[in-house]
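What follows is one structure encoded as structure tokens, with my remarks underneath.
A single protein chain has been omitted; all remaining protein chains appear in their positions.
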Amino acid sequence: MVVYTSVDQVFSEPVLRRFERRTGIRVRVVYDTEETKSTGILNRLLAERRTPQADIFWSGDPVRPQVLIRKGLVARHVPRTARDIPGQFRGADGSWVGFSARGRVILVNKRLVGTKGQPSSLRDLLDPRWRGRTAIANPAFGTTTMHMAALFSRWGSLRAGAFLAGLRKNGVKVVSSNGEVKRLVQSGEVAWGITDTDDAAVAVRAGAPVRVVYPDQQGMGMLLVPTAAVIVKGGPNPANARRLLEYLASREVEQMLAFSPCAQVPLRRGVKRPLRVPDVAGLRLMRVDYAALAGVMQRIQPFLRDWARGRPGARPPLISASPSGTR
Amino acid sequence: MSASIVLADLLVAFGPRHVLEVGALEIEAGQRVALLGPSGSGKSTLLRCLAGLELPRRGEIRMDGRLATEGGRHKVAPHRRGVAMVFQDLGLWPHMSVRQTLRFCAPRRALGAVAREEAVGSMIHRLGLAGRERAHPGQLSGGEQQRLALGRALMAQPAVLLLDEPFTALDLILRRELLQMLLGLHKDLGFTLLHVTHDPTEALLVADRLLLLESGRIVWDGPPEGLVHQETGLGGRLAQALRWWARVDWGP
Partner (left out) sequence: MVWPHLVGPGLIGPRLVGLLLVGLLLVLLPLAVLVVSPPSPVGRVSPVSPWSGLTDPHFRGLLGASLRLAFTVTAASLVLGLVFGLWLARTRSWAASPLLVAHLLPLCMPPYVTALAWSRVLGREGILARLGGDALGLWTSGWFYGEAGAVLVLTVALAPVITLLTAGFARRLDPSRVEAGLLYGGPRGALLSVVLPMVAPAVAAGALLVFVLVMGEVGVPQLLRVRVYAPAVFGRLADLSFQPGEALALALPMVSVSLVAAVALLSLDVGGGARAGESAGEDGGAGAGGRGLRAPRSTRWPRSAVLDLAVGLVIAGVVAAAALPLVALLRQAWAGAGGGIRALQSSLPALGNSISYACLAASAMALLAAPLGVGWSWRPRASGLLALPLLLGLVLPAGIFALALVATWNRPATQWVYGTDLVVTLALSGRYLYLAVRVVKLGEDQTPADWIDAGRLLGGHPLRRWLLVDLPLRAETLALAWLVSFLLALRDLDTIVLLYPPGGESLPVRAMTLEANAPPGMTAATAALQVLITLAIVLLAGALWRRVGRRWRT
């Protein structure tokens, strides 16, 4: 069977190999790179729509599968193994299932920032105290785009637009990737920045002088970005596709990925995990409709591109705040 | 074995430039013809037309009575014309040894395998290349290369042998050796010989008929001795030059 995945090869390969060993089904894989999306798996899936080659698309985020779902390129299947995954993280109709998430966290340089007075919220990026000493990845790409989309749907375009303008005003460094944010914090070029849990975990494991802070625990909560899998409609091996989906959504895989160097956060309670991986039960999470997020992302992307280029006067598209978005 | 050659109304042109124009020319079988003329006069082109390597725009070429080229089309392929040629730069194939080269050119139908090896062996002897059978052209001296080129041409047992200034670059001694060898071979084998040169003495020594070419036309045609009596034109200038060269004082 054939799997296309944009989950980094080092993390996804062992999972798929274990499935192979377990079932004897040969899995052939096309990998993508998370950072640059250079291989453009999504394009390949779209370009191949007339004669699909893939059985499963295992995405590093829940948004890209939504593009396929909207275009009707996905076969529905509710995995039995996914029943204990919270409903927020999967399609009730069996169109997609999310598991093993990354969190959007604050990474702090311990040498430059003490525990007292350390940033605790995304909005601290606007605090003049940190002027020119913080960093985020380019919001036109990757999980940062999704983060922005979550903010837009939570706050509405007026407030989100003002937030972005504030970032510019406060001299937040906009760098190419989350990995680069990690490198800057690690080397002390900035005091702190927003990055993903997997990048943070790499820095922590390497013994860098950094500390992870889960943001907005008193407010809107931390954004989780689950990996997500869908079955490609019309793929060559539908039966095997369902089997792999069951496997991917299992506790075993969540545990495996929690212990892997990417330190992904299990979405279920009670999955075994190392200490550095947070327990979702103890975290306040941002409430997000992941299916709707794809649409928001597409709408705000031109604006984000303009913003990243530093083009003044660009106006965000009109998106109204979600009812729960009071903060 | 030799063949007669008849040319009629031949025109070779590259674009608008007429390189060679021959109204009518007959060469008898077994004749030794020298073609003499300055650079660019069309000598080599004439040879290449006879070999079928160049396509004239119009006119016809008959070899041994057979129509070989007519009206801008070749009727007989180069390798079926019974023609061999020694190229100015020799054109020896770098990937073949002396023996391989000669064996490759020996006629296959006429000779059996044994007879062919014998013919190759005797040609190697005749060329003075014994002991050098396994050498490749790159390993041969200049004189050896010339002899191999000549041998390769003769191995094919041609009815017509075309020489395109192959000896120009050689010293006087080597040149004499090769010319003598050539005359000896001609006597034995009796091919028709066309020899392009721009050295009048060489022409006088080798040929029994002389063609002077200038700007793509034959300006004089006659026995070599006749050249000495020319007063005007290309022939006159050549005669003058020959007389000057002959003034060497050998002393008492």
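Chains here go by letter, A and B, matching the order in which they are written, and residues are numbered from 1 within each.
Throughout what follows, a contact is a pair of C-beta atoms (placed from the backbone, for glycine too) under 8 Å apart; a residue touches a chain by one contact, two chains touch by 3 or more.
Since we're looking at a predicted model, the values are computed, not measured.
**Student:** Out of all the chains shown, which come into contact with the hidden one?
**Tutor:** A, B
**Student:** Of B:90, B:111, B:179 or B:204, which one is in contact with the hidden chain?
**Tutor:** Looking across B:90, B:111, B:179 or B:204, the contact with the absent chain belongs to B:90.
**Student:** Of B:5, B:34 or B:196, which sits in contact with the chain we cannot see?
**Tutor:** In the complete complex, the chain left out is touched by residue B:196.
**Student:** Using the document's definition of touch, tell me which of B:123, B:153, B:193 or B:218 contacts the absent chain.
**Tutor:** For the chain that is not drawn, the touching residue is B:153.
**Student:** Which subunit B residues touch the hidden chain?
**Tutor:** Contacting residues on subunit B, toward the hidden partner: 12, 14, 19-20, 37-45, 48, 51-55, 73-75, 77-79, 83-85, 87-96, 104-105, 108, 136, 138-139, 152-153, 156, 165, 168, 196, 198.
**Student:** Footprint of the hidden chain on subunit A, which residues?
**Tutor:** 2-4, 8-11, 26-40, 42-44, 46-51, 53-54, 63-64, 67, 71, 145, 176, 179-180, 183, 187, 198-199, 202, 261-262, 294, 297-299, 301-302, 309, 311
Basically, only the chains that are shown with their structure count from here on.
**Student:** Subunit A to subunit B: how many Å between their CA centres?
**Tutor:** That pair's centroid distance is 83 Å.
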